[in-house]
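Of the protein chains in this complex, one is absent; all others appear in place.
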């Protein structure tokens, strides 16, 4: 590693670097006369991310100028295969694209089954729906909780469709995991390390949403928490970042999709519904995301968007979702990939 | 118009509203008991944008709650046809998509002709290239100025390709207009009202780039300056907004493309090169923009990106541009639109 | 409440509003001929925040145009007194200003006691220091955990200074609460509802930091989670928001301090250290915050900033902190408030 030291660092700053080198058994030498480029390397072995982070924490280290980055687990590097996440018939990555659709929140059992059947018929392989809803206000509807989980479980068996649902609290991971085929970690939880560690200790896929103002580095490091726990099944979900214009609810970062597909071996999907925040823009955003490389979509669908207690403005009608799925299929095929279709016989998942 | 007044406005605030009503010959009445919703309407006629803006400027007016917006010129409203901008063989809007390609800055005559021939052969109908370059630093390369314009004019005749080039200074409009088929107004000039008025007084199409942190309302109002001057040929160009992550140079606002296509009758294009700031992301951004509804692309292309004095990192090679044009053609056709192709016989433009 | 409905809402949207009115026993009537302003009011009683949020969730409701906001618990309204939070000798609000100082993370027992004594001698009434550290990377130093808590407890008794320390995981609330005089909820946890509810169920003061891109409404609603749980002792902490310039680590929102002091009855402090991210700007930011109305400071201090494992670049030296406290005292007095001084006799807290 080559460290670039801050301009005008003090002698005691350098002592701190040397103390750390001694502790970790690293050697060091300056590369330039100004004494701002310092090469440090382990006496044995390769060093790695934990060491790197200790050097990074030193007060006088401005940045790393060396290209030999620590081989973090999320990075796409030679010798690492693309991660393909499969769950309940869905496949994300490796040329396979899957659609996840459903209501924002689970609200009524009959309605949920109706939506599940309809989105399955249109091409969705997984049903989304929140039993636990993260809300800005404690006075807003927080989801049906355990009753919602029960409904999801029943609809899962009845309709034969896998479930993606959010877990908010590390104490709920086991309970939610009994129902979910994929855990959803929402944007508000992207920086919730205890929760990330808890789902990282399971073997169930994790759909991780980007925080509202998270850099892509921070997003990837959140995924790293799950990967470092031993769970390699992470799907990254871009859902728009905080912008300065209220025309859309969030600003879909389409460049992030293209960048993440290069930088990491993990599958990437988008949530055009939360990005747009209005149903009239969901379809163009969804198609743009797929063309930029996304391995799937997470879309809000509701047969009667006007009755919804949470985020009704952005839900597609069933017909609009059917039309979206058809267009998506054509664009995906043109790009040389395939849309994973639901099994025609609704066997139990 | 219905005005929503600020909470707790003072009596003198209301006097100011009434004075304005008297001056403009408007009548007013409160719609609610709280006296916060005030309807104002002209005694004769329809009022309009200039009146609206005077009410908007009053201290106690919080917002307009009425739906009958002033019919600003950029708005897509019933009875207004979609604007189709044509120039030198290019067509933007009405189902036609055109590609503009070329170097960031005009630097060397032979090289410019080579690029022009190559991009024309690959499918571009217009050549871009700056003779006047807006730069952050006065010490950076500012373009070749008049010599650059001369080169553009020579290459235009020689290769038979129309020219898009930037005008920075209202005093240069006539001179640049003698060469350009389309004026480019850069992001740094989006708020330059004297310049917008000057190009608004011509009859030549204007490619207007969104400011780096402009809301879509501000962007549309900049277009309104050109339209209000009597020039109806405006092409809106989304080129990415200022984000908080340096992975991409700017954050391409793909939702803006979809929104603008609904809100306005003007054609919309994207500049994936300045948005990405790195060539490896240009192609996915370009395709995503087209699928979201863009009527064209403005792409930086250079046969030797490493020799470029300005923005070389984001220029596509000639081969990469050829590949992009092919993919673009397929996606445009799948969406039921057509890519405008250069005339096979290089007649003079 | 007066609801402003979206332009062109569909008949079924209106049915949904009326169904909700029926369910909640509200009456409704349109206020305008365009049928976009709908007044809804409860048949009995006052309605309130939970009802409001249900209406807000309806698809066709664009916004509230009425001024009679639900009386949320954090709001400063006539009849509610300013909240003054006291803990271990510190007082925040009601004209009293307190300083909290200490290292970012608890790292070494002797060093911690040294810092505690020094900052106490200079005017700090509370010691800050993290045993559990939220970090972007799982490979970064995560704090000493329970060993850190033990050190804090020992130093608390030994030096006679109260403790502010972060709790990250709802399962740790009891354990951290056994040591902390004030719980710190970090920016990364501002949207962690299970954690907010857990500290809301205690009677211990909560120092709540604003999320990196949280609006002030979202920040206040996070406080509302704690207040709604029955814990009225919340201190709001502005620590800078995500900006687009890397000169400072975050962008200290000084307007937020002034606004929050008006909008809410809760005390407000600032963290100039995380805002600046560099020690040379900490003192001017701290003084600016106090002059804008802040009721306290949370400052990183370390006797040897260059040896620190976390955030050393922004820690003030002991001498610099002493100088800051002196200037702060003078500015606070000039503004007619008082700096709470540590008890000269270091009795046990």
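By letter and in written order, the chains are A, B and C; residue numbering begins at 1 in each of them.
As a working rule, contacts are C-beta pairs under 8 Å (C-beta built on N, C-alpha and C of every residue); 3 or more make two chains touch, one makes a residue touch a chain.
Fair warning: this is a prediction, and the values are worked out from it, not measured in the lab.
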| item | value |
| --- | --- |
| Residue among B:16, B:41, B:84 or B:121 that touches the chain left out of view | B:16 |
| Which of B:4, B:36 or B:52 contacts the chain that the document leaves out | B:52 |
| Contacts of chain C with the absent chain, listed as residue ranges | 213, 215-217, 240-241, 243-245, 247-248, 251-259, 262, 275-276, 280-281, 284-285, 287-289, 291-293, 330-331, 334 |
| In chain A, positions touching the absent partner | 2, 4, 7, 31-32, 34, 36-37, 39, 65-68, 242-244 |
| Positions on chain B contacted by the hidden chain, ascending | 6, 9-10, 12-13, 15-16, 19, 48-50, 52-54, 56-60, 70, 72, 134-142, 168-171, 188-189, 191-194, 197, 212-213, 217-218, 221-222, 224-225, 228, 242, 304-313, 315 |
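Convention: only the chains that are shown with their structure count from here on.
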| item | value |
| --- | --- |
| Graph class of chain-chain contacts, one of line, ring, star, complete, other | complete |
| Centre distance in Å when chain B and chain C are each reduced to the mean of their C-alpha atoms | 42 |
| Centroid spacing, where centroids are CA-atom means, of chain A and chain B in whole angstrom | 33 |
| Between chain C and chain A, distance of the C-alpha-averaged centres to the nearest whole Å | 28 |
| Where chain C touches two or more other chains at once, by residue number | 242 |
